[in-house]
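Every protein chain of the complex appears in place save one, which is left out.
The block that comes next holds chain A.
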Amino acid sequence: MLNELVFFTVILIALFTVLFAIFLYLVVRKRKDGKWKREVETYKQLYEPVLFRYLAYGDEQVPAPSSSAQHVAMMELLDHFMRVLANGGIKERATTLAEMYFVDYLRAQLAHRRLGRRMNALFFIEDFYLCSLIHELEAMYEQKQLTTMEKRQLLKMFALFQHPHVYEYMKQTDESFTQFDYRLILSRMDDHMFTKMVDHFFDWNEKIQYALIDMIGIMQKLAHVSFLRTLLRHEQSEYRIRALKALAEIAFPLDSAQLRIHLHSPVWQERLMGLRLCARIRQYELVETIKELVKDRVFSVRSQAAEALLRMPNGLAILEQIAQTSDDRYARDMALEWLERGREND
């Protein structure tokens, strides 16, 4: 027993000593950090008018930062100005300044052992469009121990810089990449690159395909409407649903006969997206079909059908009629709700 007592006493004393040492270190570091932050703030105040004049009018010499506090102060200020003053000329001048003063600093950060630092450097390179670091980024991408977070960020940047090997890189992506990642990558591509992606649509994995369809709608890429229309005839319902959704985003008018096919689909999501498109394009010939869908067995379809009716030129009257005469209780309730929503917006 005595042995155990001695053993545990030693363990406790050792742990207390270690914890106290860490505590003292953290307290000292907190004080130092506080001082460093104040130093950064002072530099920010000093640089602010100079940087503003440089970015706004381009007629000021900005002194080169020499200490790490000066680097951080200037980078934070530049970032701030980019957010509030972003326009072509200002962005260009900010990039020039960043190329001049921060490239070496960022290169060192990209090799930092801490992920947070490396990621921050990548974010900065993207925000300031620093193409001159492209070789460092390529080398980084080839590293084996790269985290998924870095990989995603690097691919976004390759797309943004219109890197010639971006297709090969996209082919190499694994399961860890999500549709959300692909959307972000695609959103950074120029029209030429995006078109090439669409042209090879069936070569990509499903996630990239879905992201491509979504992005045509989100980015309103009218040039690819005919491609979306071909997907509407595809046997796979997910393609049809997403294509309808994208067409609804663009508000592209389909002819009534074609739309009616989707409104009668056995897949409720397809009916829903068809109705969403109807709500955007207001095709009066479809009123009777949509009226039927206010009685659909799926709640979201009923609700979307009522909304589509409300958007018609005499939507309120149509809904009023359903609310008073429909033989379906759910349809009456839904019509009443959208009638009220319509009146609120009047």
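Following the convention adopted for this analysis, contacts are C-beta pairs under 8 Å (C-beta built on N, C-alpha and C of every residue); 3 or more make two chains touch, one makes a residue touch a chain; residues count from 1.
Throughout what follows, contacts and distances are computed from a predicted model.
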Protein name (UniProt record) of the chain left out of view, among "YeeE/YedE family protein", "4Fe-4S dicluster domain-containing protein", "Sugar ABC transporter permease" or "Glycosyltransferase": "Glycosyltransferase"
Contact with the hidden chain (one of A:I11, A:A64, A:A223 or A:A251): A:I11
Selected residue (touches chain absent from view) among A:R183, A:R242 or A:H262: A:R183
Absent-chain contact - pick from A:K91, A:K207 or A:R280: A:K207
Interface residues of chain A (partner: the chain not displayed): 1-2, 4-5, 8-9, 11-12, 15-16, 19, 22-23, 26-27, 30-31, 34, 114-117, 119-120, 123, 127, 178-181, 183-184, 207, 218, 299, 303, 330, 333-334, 336-337, 340, 344
